[in-house]
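A single protein chain has been omitted; all remaining protein chains appear in their positions.
The letters A and B name the chains in turn, as written, and every chain counts its residues from 1.
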């Protein structure tokens, strides 16, 4: 017996969005197409559509992140949903309530969606495995595991600028080992059919067996950037790196920081991406981050439309179920 | 001259909801009936009614409680009200403003309702005594005095399952002394006409003169549970018990913890309630809390409808006043 992908409902429609891994190409393309049609909403004077009116979306953040929470809150409000922001570290657990009791209470209140951020890898899956049938779960980042909406907004940005994924060469530069963003990007890029995905980092920041994901490993930046169409810089997350053998920030920048000089190795129309927030002068030079090849702020803009698309796609899967 | 109940306006309609004590039976039944008609709203796909559109409801929490605040916030939003969350401990009082100045400022901003949570018994009454005529006050828990919306959602749950209050026997088990929930439940149960209310607790956790409220006192759990229809377990609130002579959590569970074995003393169709959050293994065994007799999560669901009912009832009393 084949175990059904927990992200899909019985009709095979996307119910949870936990990871870009294991989803069919068409499903990712559908999200991008929906985001394309919703991106017009934020350009309008009245930036609101009534798609999720009367739905309750809970930002369930076990790890603080104003930035990510803000994008989900804006996306939900522009879909006319009601939003509840819960910082769990500071509330229920203080009274000793278990995580499952917290979840069961929120679903008893007829909430419709949990947007989950957690420091532990697998937390969003755990929650998705334990919620009632009427609930959808969106992973807004779990440990070093996955951050699928970030990956999809990156895919949206690449498609907007480059048109097609084939035959692009994409390089991801930085702390691959600890990056949930990189992992989700790699799965999305290979599923969407780019020609080549490269990861560029010192040996200490490359996960073992990373080649099994279908990527090529480079330890030299110039070599890795050679002839690529898309450069994705990762944030050096000092807060996630503990006990790693790492050079100083200055040395890191010398070896792996993206400068205008380094950028010359890539194709002349290569674009530069970064999930933010940027450490200027650590992983990227300001003149590159703010320069004409950078699409970093477009990524932020697209993040709203992509999250609106993911939210409305997952919640519409229930209407489906209800009608069945 | 008879002093008018501060909870009622000049036409005798419910304006504030501060306590279940001293309200006529019909008034409580009206709240339950309104909650019944509103409970359909949260089952709908679009969980919103425009009853309180354009009204401003302020969650005025002098004592942090994400859980209770969340239920009021959801109830208000589903009535289409605007909600303002104010954590007073951390704001105005820092600048040395008095409580009354804070209230007067909020009412000058044309807020319509204060949902008040405070560590001091009597705080909600004090506030209700000092607000302008256009304001309603809801007590969301004051010290060890009252928590009337919790009591009403319990009544709603009992009526939903049992149909009628007469001739039910109801046992409340646990820290009666410090429990604002128990006090509000006792008044509601006796007003609504149950046959018998029992309180079960060690002597140190029973208030003096509790019999004057019309309840029977038991110190033995099995004896007290004998033949009851409804068992309400209270939370053992370590944070509220200071200097009480209390056995250890383990001993407490041995004597007063609700287990499947103990449950056999009650009627075979007795239901188990708890205001949450549960201390599993302290006042209740998990197999009971999660078992077929437990209606604990239904209580949470009903909490939204009951709070919607209380909010819309109190605010509609002003329309009345305006028309008079």
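Observations on the structure shown:
Assume a contact is a pair of C-beta atoms (placed from the backbone, for glycine too) under 8 Å apart; a residue touches a chain by one contact, two chains touch by 3 or more.
Just so you know, these numbers come straight off a predicted model, no measurement behind them.
Interface note: of A:121, A:259 or A:298, the residue touching the hidden chain in the full complex is A:298. Across B:10, B:101, B:120 or B:164, the residue that sits in touch with the chain not pictured is B:101. Residues of chain A in contact with the chain left out of this view: 42-48, 64, 66-67, 70-71, 73-74, 77-78, 239, 276-280, 297-298, 300-301, 303-304. Residues of chain B in touch with the missing chain: 53-56, 82, 84, 86-87, 90-92, 95-98, 101, 104-106, 108-111, 319, 322.
Operating definition for what follows: only the chains that are shown with their structure count from here on.
Between the CA-based centres of chain A and chain B the separation comes to 41 Å, rounded to the whole angstrom.
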